[in-house]
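The structure's right below; bear with me while I get my questions together.
Below, a portion of the complex is reproduced, with chain positions unchanged.
Lettered A and B in written order, each chain numbered from 1.
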Amino acid sequence: MADKKIQLAIIGATGYTGREALAILVNHPHVEVRHLQSLEFVGEDVVDVFPQLIGRISLKITKPDVPAVVRDCNCAMLCVPHTAAAEMASQLLKGGVRVIDYSADFRLLDVVEYNRTYNVEHKHPELMKDAVYGLPELHREKIKAAKLVANPGCYPTSVILAGAPLVRNKLIKTDSIIADSKSGVSGAGRSLNLRTLFAECNETVSAYNIGKHRHQPEMTQELSRLAGTNVAVLFVPHLIPMTRGILSTVYFDLVKKMDAKEVHSLFSDFYKNDYFVKVLPLGKLPNTGDVAKTNFCHIGVTIAPDGKLVVVSAIDNLIKGASGQAIQNMNVMFGLPEEKGFY
Amino acid sequence: MADKKIQLAIIGATGYTGREALAILVNHPHVEVRHLQSLEFVGEDVVDVFPQLIGRISLKITKPDVPAVVRDCNCAMLCVPHTAAAEMASQLLKGGVRVIDYSADFRLLDVVEYNRTYNVEHKHPELMKDAVYGLPELHREKIKAAKLVANPGCYPTSVILAGAPLVRNKLIKTDSIIADSKSGVSGAGRSLNLRTLFAECNETVSAYNIGKHRHQPEMTQELSRLAGTNVAVLFVPHLIPMTRGILSTVYFDLVKKMDAKEVHSLFSDFYKNDYFVKVLPLGKLPNTGDVAKTNFCHIGVTIAPDGKLVVVSAIDNLIKGASGQAIQNMNVMFGLPEEKGFY
């Protein structure tokens, strides 16, 4: 399959996730970008929307047009709002197009939880059971064959990767996890919002949606599946004055005393075949700058003097937390090496 | 007059200029803030809009209501868009309220130039001749008696103060001035705008409106008045990734050779009675951080090895470039020391 080009459409291409996907895809030897569709900037060339791509691609933005995608493409990335994504996915799948959905529409397994969390009624619950949660480090085999991949949220990516080795090995108490995450502002997207104006969020830091963020159910679902039992996470996001990056500081109670070396070995072993997850040497802690504009997740583990286990993970929210992970998923789906096209 | 309280209204109080004015006024011993009016946040207490003021003031935001201002106040600050300002000013003046207008409606002397620059028809050209351009360092005496003060633009404040001593003393060529200004993002205001989203303007710098910015006529008008002849300024603004501040680097050709000491003496002498303008010691250049959250303008002068005179001025665009200057004007109008209420 790898010698056949991927004929790709991006629907909702003019936000940050579209931009970031393209910035990688212009280097991808196996992908031909066939359609860039959006409700905005219709008729403009993509380089007028994103001048950083000048001279590297040239394609007109067209209105969302699923039939055209079905006609020309074998893969589509959906960077559209939830509910709209479910509609499009349904049509694309019928047309034989494999779908990578950046929205939340197929991340949750339970339609009741979805409806409650997003305060809407899911349009295509029948598709939910076949969707694969697109965290390749956990679900690689299923992604290979998937027709519909639910690209994870940015915060869940960072928190799940920090907790996966622990819950799978039943090393921690499942009712006392706290994930204190710090995100750059690009996570709020490119739509107009008083809160994300430069003069509002520069030189300040704040917490928001304490225990009520929509990404919390996604974290608990995935960690619970890994644990084989219910896992609760108290998730507290913060907005900090930088453009890119999420640092998650995750607090765990060990069920039995372990030293840092043991925990470090466990993590290193767990991720030993995952190119994009790097467990830092013991004693080192990650920072978001080191993973900026990359698809890497850096993880550091520490045991505090009081015995508490603190795991810190760092990703670029727009890459490993969105567009890079989508391309990683695409590579897996089409039988390519996971890192193909990445620099 | 100074022993009588200033009864103040701010119309358009919920933008950055309103916030900055209030942050100073809560300390002002001679001002009672009577009305805070806005089209937004009506019914909310001002501290809900600007939590930094919690515990220092409490007042409900009400809809714009000029008659209430006439009834209760002897001074009004207009932080509303141009054209709206002219309408309100007219009514306030009729009601005997002294007006400090932050908009551009009364900055230009020539209605034709105004109409051309702002691409509207001036609603109250009859008021233009009595309005005073509110740069106290140049027009202090007229401001004392003024009923209507046109608070200067942020960029013009920085450029005019950099050029005033030179043009008044006829030391420079009047056809080759270049003002290259660098502004923080708050200058674009608090309204929603893709361009001022954090993720759009952080970690980047750009020029805009080269030679076509609406503040250019204001600079040339004031410098021409001082020179007694037509002065041309090529004004090139830049947006840089910080919240507050304008640095203007202004390039002049001297009509005859002067050394740096002479120029420095000239500036020091020119501003010797101006508390809010500080001419830095020879050899020092200003930066915007040093004047942040203050009403000061710092000026440094240099003569380059090739003989070109370079004057650099730094202000806080929201204080000396807007709300601080308005309060300075108010102090002058009401017979108070210029620095009263400032920290």
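The rule we apply is simple: contacts are C-beta pairs under 8 Å (C-beta built on N, C-alpha and C of every residue); 3 or more make two chains touch, one makes a residue touch a chain.
As the structure is a prediction and not an experimental result, all values here were calculated from the model.
Trainee: In this structure file, how many copies does the full complex comprise, given 2 in place?
Mentor: Oligomeric count for the entire complex in this file: 4 copies.
Quick note on the criterion: only the chains that are shown with their structure count from here on.
Trainee: Let me have the rounded angstrom distance from the C-alpha centre of subunit A over to the C-alpha centre of subunit B, please.
Mentor: 46
Trainee: Within the complex, which stretch of subunit A touches subunit B?
Mentor: Residues 16, 184-186, 188, 190, 192-194, 196-203, 241-243.
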